[in-house]
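A single protein chain has been omitted; all remaining protein chains appear in their positions.
Entry: chain A
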Amino acid sequence: MALALNTKRGMVTAALVAPAVAWLFIFLVLPFIAMLVFSVGERAPEGGYQPAFTFAQFANLPARSAAFWNTLVLAPVGSLVCLVVAYPVAYYLAVRASPRYRLLLVSLVVVPFWTSLLVRTYAWMYLLGSRGIPHLLDMIGFEDVRILNTPGAVLLGIVYGYLPLMIMPIYVSLEKLDRRLLEASADLGAKPVSTFFSVTLPLSLPGVMTGLALVTILLLGEYLIPQLLGGGKVFFIGNALVDLFLQSRNWPFGSAIAVTLVVVVVFVLLIAMRIAWKIAGTRQVDLV
């Protein structure tokens, strides 16, 4: 970099990169350092932070084990359910849909993003609440069905909200797939199912892994959906953090939880990349 600065081109590059670097440093690196410092500190008597060096906050993590449990189960399960629902849709869009309608159908996948997730999740709140689907079930004889404020409701909300993020990367990798490879497979005697598992699926794995990583990582920090559809009964780490920072003003404990979450995310990413490489048998898979 220092050497590159000597040239005009290097200066231009530096000028173009500088805003992003500054942004990430100020809003990502510095806050993370602050969080690390807070996490080994103590709660001031009136709330907030006072300097100290103790791991007591980390030792106290089990007090929020329910939040960790919900997050670490529902985030991966939610993204796997997303995958199962998204793959056939992406496959249809990329392989089967007539090219004439493909663009229209793909844009329909994105249309929900035009409305705020908050509004759409409120709609689900109503649908799953006592005047929604349970009311209809009640009329046909299934009484006292509770959906809202259960893990199932949160899972449903997650899959609904994050499905497009899973469909798009899978669609892109299936769309790039060379149709002649499928013909070559059939030509060599492979039945359609065999072609799918030997050629289509392995070659769409980069998209699958991208989708899984993207959705899982975003879900680990999810706040809105468990807040609205879990109703304080099914809460994620995100909800615990809001509670700790804004209600009980225990910044050090909140920071310890946040740091732990970051460590978990990095760990999950590394494992995902490992698996992707192993399945694809090459180190050329790029995750994003």
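Basically, a contact is a pair of C-beta atoms (placed from the backbone, for glycine too) under 8 Å apart; a residue touches a chain by one contact, two chains touch by 3 or more; residues count from 1.
What we mean here is this: contacts and distances are computed from a predicted model.
Visitor: Would you kindly match the missing chain to its UniProt protein name, picking from "Spermidine/putrescine ABC transporter ATP-binding protein", "L-serine dehydratase", "Aspartyl/glutamyl-tRNA(Asn/Gln) amidotransferase subunit B" or "histidine kinase"?
Guide: "Spermidine/putrescine ABC transporter ATP-binding protein"
Visitor: Out of A:14, A:52, A:181 or A:271, which touches the unshown chain?
Guide: Result: among the candidates, A:181 touches the missing chain.
Visitor: Could you tell which one of A:190, A:242 or A:275 touches the chain left off the display?
Guide: With A:190, A:242 or A:275 as choices, the missing chain is touched by A:190.
Visitor: I'm checking contacts with the chain that's been left out. Which of A:203, A:224 or A:242 qualifies?
Guide: Per the contact definition at the top, the residue touching the missing chain is A:203.
Visitor: What residue numbers in chain A mark contact with the hidden partner chain?
Guide: Against the left-out chain, chain A lists 178, 180-181, 183-192, 194, 198-199, 202-203, 280-282.
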